[in-house]
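The complex is shown incomplete by one protein chain, all other protein chains being positioned as in the whole.
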Amino acid sequence: MAQRKIHSSSTIGTKTSRVTLNPKVARRSFLKLSVATAALTGAAMTTRMTAKAASPAAAKAAYPDSKMVRSICTHCAVGCGINAEVQNGVWVRQEVAQDHPVSRGGYCCKGASAIDMVTSEKRLKSPMKRVNGKWQKITWDQAMSEVSAKLTAIREKDGPDALHLNGSAKVSTEMAYLQRKFAAFWGSNNVDHQARI
Amino acid sequence: MGRMKFLCDIERCIDCSGCVVACKEGHHIPVGVNRRRVITINQGKPGEKSISVACMHCADAPCIAVCPVDAIYQRDDGIVLVSKDTCIGCGYCFMACPFGAPQFPSGQVFGARGAMDKCTFCAGGPEETFSEKEKTLYGQNRIAEGKVPLCAAMCATKSLLAGDADEVADVYRERVFKRGSGTNAWGWDKAYKK
Amino acid sequence: MTNSLNDMRHAKSFIFIGSNAAEAHPISMQHILHAKEVNNAPIIVVDPRFTKLAAKATEFVRIRPGSDCAFIMGLINEIIQNGWEDKEFISTRVAGYPEMVEVASKYTPEEVENITGIPADQVRKVAKILATNRPTSLTWCMGGTQHSIGSSITRAFCILQLVLGNMGKSGGGTNIFRGHDNVQGATDMCVLADNLPGYYGLSDGAWKHWCRVWDVDYDYIASRFKEKEWMNAKGFTLARWYEGVLGEEKIEQYTPIKAMIQWGCGSNSNSQYNRVVKAYNKLDLFVIIDPFPTMAAATCTTDNVYLLPCSSQYETSGSVTSTSRQIQWRHKIVDPIGGCRDDYTIMKDLVGRLGFADEFYKNIKEVPEDITREINKGTLTIGYNGQTPERIKKHMENWHTFDIETLQAKGGPCDGEYYGMPWPCWTDTHPGTPILYDISKSVAEGGLPFRNRFGLETSYVMSGRAEGQLAAAGVCNPGSEVKGGYAEFKDVVPGTNWKTDLSQKTIKDALARGMAPFGNARARCVVWTFPDQVPIHREPLHSPRPDLIEKYPTYEDKPNHFRVFTRYKSEQNPDMVKEFPYVLTTGRMVEHMGGGAETRSNKYLSELQPEMYAEINPVLGNNLGLRDGEMMWIESPEGGKVKVKAFFTERVDDKTIFMPYHFGGTLMGESLAGNYPAGHEPYIMGDSANVCTNYGYDIITQIQATKDGLCKVSRA
Partner (left out) sequence: MKKLILPGCILFWAMAALAIAQSQGQLLTSFSPGPSTAAFHEINGLFTGDWQQYGQLFTSLQSKLFSQIFLLVITVVPLIFLLHYIVIGPMVFSHEGKQVYYFNLFARCIHWVAGISFALLVITGLLIIFGSWVGGGTLPRSGRIVHLISAVVFSGSAVFMLLIWAKDMIFTPYDFLWMLILGGYLSKEKKPVPAGRFNAGQKCWFWLATMGGAAMAVTGYFLYSFQGSPDTLRLSAIIHNALGAVMVAVFFVHLYMSLFAIKGAIHSMISGYKPEAELKILHPRFKI
């Protein structure tokens, strides 16, 4: 709708003529961010900003040498695109994926805080088990060997159907497939995920 | 000369708070400070409408008029910015603002207010563009990168428009024309004397 | 979804029933509001609650929870009475129609008003809107499915679209918005108790097919099971697995459940959560694999709990299927943080230690791409075979080349393909199927007839009439060799059919002939294997209308329903409403997701929506002596109770209580903050609504009935 109209009309031409001060900014702003935000002309920057915009500082990017990784939001099933700007292995900011065909850069509050999924202080950082009512940090090796030993023991004593696996709708399709395959190789149909609820 | 404006299309705003979180996450704003927020009227009743509000970057900005230390200034493109180094946290701008835009994170001493924080239209502040100091004090400077503000760019339903006044008006006018609705954009009369 | 979110831009009207897209799927509103504005499409929202979506609607229909089927059958009846049905579509592509009409005729607008509480005139008005603004896009979510008659309700929705002739059309279709980001992918992979990947079921043929894909002996897999019979028996479901632990209901399994692995699954979305908690504490081994400690870690207080920190999905890669059936590639953004490990690594370690890694990973070397290839190889039923990892990645890289209206790439490396290759994508050159059952395009270009799945002819028990199940003559996709209905393809490679031919010759052969591998049949209104062959209304187990129970009773009890005895008739008690007079329904809020382990650990989202509450109408609240913002107890007939803040709002009517189900961290009013690993408790905690959600499960799928329970309310 509006997007097509804007592109087909001659606004772009008039726009370029309006942006006069900083050709660099003008060129970049030519990339329309979205129908709604097609509005920005790259800002005629004067006052305090003009001097700086023309200075070498402005020639630097906000995050030099960063790369953009495309991913998909992990919240609902709309599947909004995420442009993650990564600098030295750190996700520095979430960029607007304005050319994603479904979301067109839009996010709800959950999607807009995607970085927090990685950076939240509440993330677990080490395997844990409860010992005498208290949580205790353990190594991966210890955790996996104890879990597998107990699973094997239960399997031998009670049979494979004594295990129930609650899989996930939040993992990748490949991982979901492995979860179902795991149940098959384990020898039970006691496997399910959130689609049931 | 461009003139930057915000416009929230209340027929589209669904109160998802995407703009609010986009702003917070993008600029690393402390919890409790709201550069932008969504207001809903008639909640739960027919006629429920939501609107996203931040600093409107007024033409004749009252905050600039009342600031005792001249910490607030307006660029030629209409963006109203604050110099946090100059600001003394007196809070007058908050009292002058019709939109409740100025925010005050608590400062170090006696819980007195720190420097005022508000929507920068993603244009950073008076510090050197892209410098660490600008990033920590004001967040990203997307305008210098030639990008639109985060809130509008990430708006779920493209309800929030930001950018050059003429084009914002064009987009909105076209929408309203399609809907066969009136052309009154909320907040413009107060903020831009229109 | 039969169509895509973008395709909803072409709808001429919308009906949302049991969906709150504005909160649960906010970005979809971009396309919905576009259609509202540009097509002047009316939006009808049917919900017990005036949701944020209803705020954008042109017509809000307040319905009594659990009576959706009656309303829809009433609409169908009204449409037929007025002759608004799509006669051409029905006569050529629909089966069992007269039988359905017979049932629908009982649902007159007045009867619908009696059952649902929707004024008869509004029923007529909605029917008229739908009839005069075609195509209609119909959307439902959990509000339509989480009932004891959920499968009937959803079938009624489909039948409505068939009657209106809106199937297989741009702007029409049944568009079910899926909940989680990859619930479509995980369902396609059948992380389910009753299916093998690709909805193959649990028959011997299905097992043999997958054993071929896995490149292992059928006997090997069979040997892994206790007995061969357990291979074909549906397992416990997520909705009721805990009954297998507690042993309070009769279970049909040789052993109780002793161990539980909960892998990326927030526990507090289970109804009757207090019983789930009891089961947690009875387990011998409980393994929680999640980036955040879920509420399960806090409610389970025994020593047999292990918390394994897996990375978030941004720290690993793989494909993800959106609600529009688009498959997108989630690239790894950063390495797993701290001591986290990604899911694949944990699985590899676990399988290795359990000693079947060689068989399990036989053809999987490169993770996850080789897994995708294995999926491509085996999942033929739903056409998951064309979406190779290379193609998915190519689409991701070129997502800007896809047209927003049609989702078809214009030029560029993906020219002509549909974004994400929505399944079925029959071959590695097929563009994907953007709209299911669309016979206006050839199959090779993304067209599709209805699937021939249930034989060639059936005689209905209801009427004794026999009817052919294939599409009428002349109804087919352009370029089809057979001009009319045809059966599914088999024996192209002898001994196999299109679903089991791993060489995929059958599929290619069908496509070369311009035909769909699964045949060209009619959509059926009568399902002869279900207890209700045509959808009918049945009162919820815990009905607020005891006077209707006699006329619309629920089902007989079902003894072995996913291995556990499930009460229906014996649970339906007309007197219950006397003690528990209010309807309890639950739903989402935009700030949180699922059980909320992720979003309640996010400081900004926690700040936005920091408290658990229950919505209550001011009239009811004042009658009960409550004050806005005060704490109140909500109790369920099963003895679950929650202490929550009363939020006075007219979103709900004066007989209904609404609670968001994202909260956790307190149980029956007592904080469990101390039970979380120190420093890892969520920022915000509150009582879980699901402690209060009632008993009740769908007769077919065993989905829990969380939307139509009863409760009582008192001051805390």
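To keep things simple, chains are lettered A, B and C as they appear, and every chain counts its residues starting from 1.
Here is the rule we go by: a contact is a pair of C-beta atoms (placed from the backbone, for glycine too) under 8 Å apart; a residue touches a chain by one contact, two chains touch by 3 or more.
On a predicted model such as this, the values are computed, not experimentally measured, just so you know.
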**Asked** Looking at B:I51, B:A144 or B:L161, which makes contact with the chain not pictured?
**Response** B:I51
**Prompt:** Please identify, in ascending order, the residues of chain B that touch the omitted chain?
**Reply:** 10-11, 39, 41-42, 47, 49, 51, 53, 62, 65-71, 83, 85-92, 94-100, 104, 109-110, 112-113, 179-182, 184, 186-187, 190
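In the analysis below, only the chains that are shown with their structure count from here on.
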**Complete:** Distance in whole angstrom between the CA centres of chain A and chain B is 25
**Fill in**
The distance between the C-alpha centres of chain B and chain C, rounded to whole Å, is 39
**Item:** Shared interface positions of chain B, touching two or more other chains
**Value:** 16-18, 20-21, 24-25, 156-158, 175, 178
**Asked** What parts of chain C, by residue number, touch at least two of the other chains?
**Response** 26-27, 30, 37-38, 590-591, 603-605, 608
**Message:** For the complex, give me every residue of chain C touching chain B.
**Reply:** 22-23, 26-27, 29-30, 33, 37-38, 50, 52-56, 60, 590-591, 603-605, 607-608, 615, 649-651
**Request:** Give every residue of chain A touching chain B within the complex, in rising order.
**Result:** 1-2, 5-6, 11, 15, 18-19, 24-29, 31, 33-49, 52-53, 55, 57-58, 60-62, 93-94, 96, 98, 104-113, 115-116
**Asked** chain A touches which residues of chain B in the complex?
**Response** 1-2, 4, 16-22, 24-26, 73-77, 79, 123, 126, 128-131, 135, 140-150, 152-164, 167-168, 170-171, 174-175, 178
